[in-house]
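One structure is given below, represented as structure tokens, and several questions about it will come after.
In this view, the complex is presented without one of its protein chains, the others remaining in place.
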Amino acid sequence: MTLTIPALRVRNVRRRRRHPLGVCLAVAFLLVVALAGLLAPLLAPHPPDATSLSDSLLPPGSRDHWLGTDATGRDVLSRLMYGARLSLLAPLGVVLLSGLLGTTIGLIAARAGGWADAVLSRGMDIVFAFPSLLLAMLVVAVSGPGLAAPICALAVSYTPFVGRVVRSVAIQEGARPYMESYRVMGFGEVWVTVRHLLPNVLPVLIAQSALSFGYALVDLASLSYLGLGVRPPDADWGSMISQARSDLLQGAPWSALIPGVAVLLTVVSVNVLGEHLGGSVGRTRREGDHA
Amino acid sequence: MTEPVLEVTSLVKRFGTFTAVDDVSFTLMPGASLGIVGESGSGKTTTARILAGLERPTSGTVRIAGHAVTGASRRERRRQARRLQMIFQDPYGSFDPRRTVAESIAEPLRLHGLCSGADLRARVDELLDQVGLSGRAGRSLPRDLSGGQRQRAAIARALGIAPRVLVLDEAVAALDVSIQAQILTLLDELRRDTGISYVFVSHDLAVVRYITDTAIVMRHGRVVERGETERILRSPRHPYTRLLLDSIPSPGWDLDRVARARRALDASPEPAGHSHQTTENTTC
Partner (left out) sequence: MPEDHDALAIADLSLAVGATPLLADVTVRVGRGETVGLVGESGSGKSLTARTALGMRPRGARATGSVTVAGVDVLTAGRRTLRDLRRTRVSMVFQDPRASINPVRRVGDYLTEGLRARGVPAREATERALDLLGQVGIRDPRGALRRFPHEFSGGMLQRVVIAGALSTEPDLLLADEPTTALDVTTQAEVVGLLRTMQRAHGTGMLFVTHDLDLAAALCDRVYVMYAGRIVEEAAGSSLFAAPAHPYTRALLEASPSVHGDRVAIKAVRGRPRALAEAPSGCAFRDRCPLAGDDCAETVPAPRAHGTSRVACLRPEQVTP
């Protein structure tokens, strides 16, 4: 049972919740990774593809190679920084593309209703049922390696996640009286959907996108690991792990572990952030409803 | 002789096999105020929604200021919006939660090409002032306003379009008594100043008495009584109207009589095709 006391609510709103420590750490980590990738040419101690057989398999903490080197003597830290670029940009592409597709489909399905909704929803169900990684592998098998194809394939297979969330939120929001009042005022359906419905769906969309980002990063790393994503000499974290397979057998785990840990921490950070965004959206929504 | 501003003829609305509105007709003269009284399930809200173009009637016609409402094209809908506006019961839900009140009031003005640029701001301020809201309230989000303030804002938004008819669906039902009185007096003044017509949908006979000249009483989708509001209250002809009046708490309230009357009324459903409608030649 909740007691609604106006005065208390006012205090609650004013005393904005401070972000939890975990979220701050996640944001900080993501910022560091993004900056490292962005400024790699300036900050990286070595070129990412400079081999030096005399320096092969140096352990982390070595002079001149803080995170060690791999079998061909390439600096792990430099490769990690350059790798961050593709490792972050490619999932971003997936998220943007699937966000665009999913939002459009979700909004159309929610607003049109009837058979359009049925067709779009069943379509999404079909794509949903198809394993994303398998779809991406099929596409790559047809089009050959390279990043564009897997990005598109993953975007398509992530679209139902976004589409479903957007559709359900849009249906909920569209049933509010203000949507009707806009119709009474003579506004067109498209205007009301884009100007009023979309902004109110956006927070949920952002939260969902953050989650998709994590999945996309892992999926793309898997593809690279399988040799289906990034082609050498370009490198992302997935291909780094892939190429370090033999190092593991030679008793040098770091060249595989370090990019692996980078993938793990990035995904965890993005998920923590996504969950926080989704949660705070729910909270503001509830507060608004009470007022 | 002046033309009626709203003419509703033989309105019928069916949802599947359920008839929500059954042969409802009325007319409204410019500057007049008509009450639609009924309880839940009476069809009063469905009638209001048909007027606003939110539902299509199964049969029957609605003419606003001489134009038949078809609601077919977007242009037609926009034109209709200039003639008729609606105020909803829940003033919080009727605003985009992410826009300030002033933005929400300005939007229809821009859509209908009534104002632009600097005029727009002046007009919004004028509208806010007209309904007794401060500029500060205009800059607030709907959730930061009280229920009464939001209902004022909703009225300002509707007035901006300068419609001929304003449909108010239980517009004061959710408000505190003292706030309800403020909104009622505001509506009264606005009607006197602008000559706007009201269709006031409510379950509350006392409020209907205050705000309307004529009224229809609806039950199970049908009009059971119509006439001048004062006449209906003083000498109700239909047993249902009498029951409604007896149900209102008052000193010396006879609850047993209410219970008996209601049972009698429930036990004798009106035979189909036969309506208790009092045939009166008054326009209402």
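Note that the chains take the letters A and B in the order they are written out, and that residue 1 is the start of every chain.
Keep in mind that, in the parts below, a contact is a pair of C-beta atoms (placed from the backbone, for glycine too) under 8 Å apart; a residue touches a chain by one contact, two chains touch by 3 or more.
Being a predicted model, the structure only gives us computed values, none of them experimental.
*Asks:* From the listed residues B:G16, B:G113 or B:P251, report the one that touches the chain absent from this view.
*Replies:* That would be B:P251, which touches the missing chain.
*Asks:* Which residue, B:T70, B:S134 or B:T185, contacts the hidden chain when the whole complex is considered?
*Replies:* B:T185
*Asks:* Just checking the interface: what residues of chain B touch the absent partner chain?
*Replies:* The list for chain B reads 39-40, 146, 148, 176-182, 184-185, 203-207, 209-210, 230, 233, 243-253, 255-256, 258-259, 262.
Quick note on the criterion: only the chains that are shown with their structure count from here on.
*Asks:* Starting from the mean Cα coordinates of chain A and chain B, work out the distance between those two points in Å.
*Replies:* Comparing mean C-alpha positions, chain B is 49 Å from chain A.
*Asks:* Where on chain A is chain B touching in the complex?
*Replies:* Residues in contact with chain B: 176-178, 180-181, 183-188, 191, 196, 199-200, 287-288, 291.
*Asks:* List the residues on chain B that touch chain A in their complex, please.
*Replies:* 52-54, 74, 77-82, 85-86, 88, 90, 92-99, 107-108, 111-112, 143-144, 154, 157, 161
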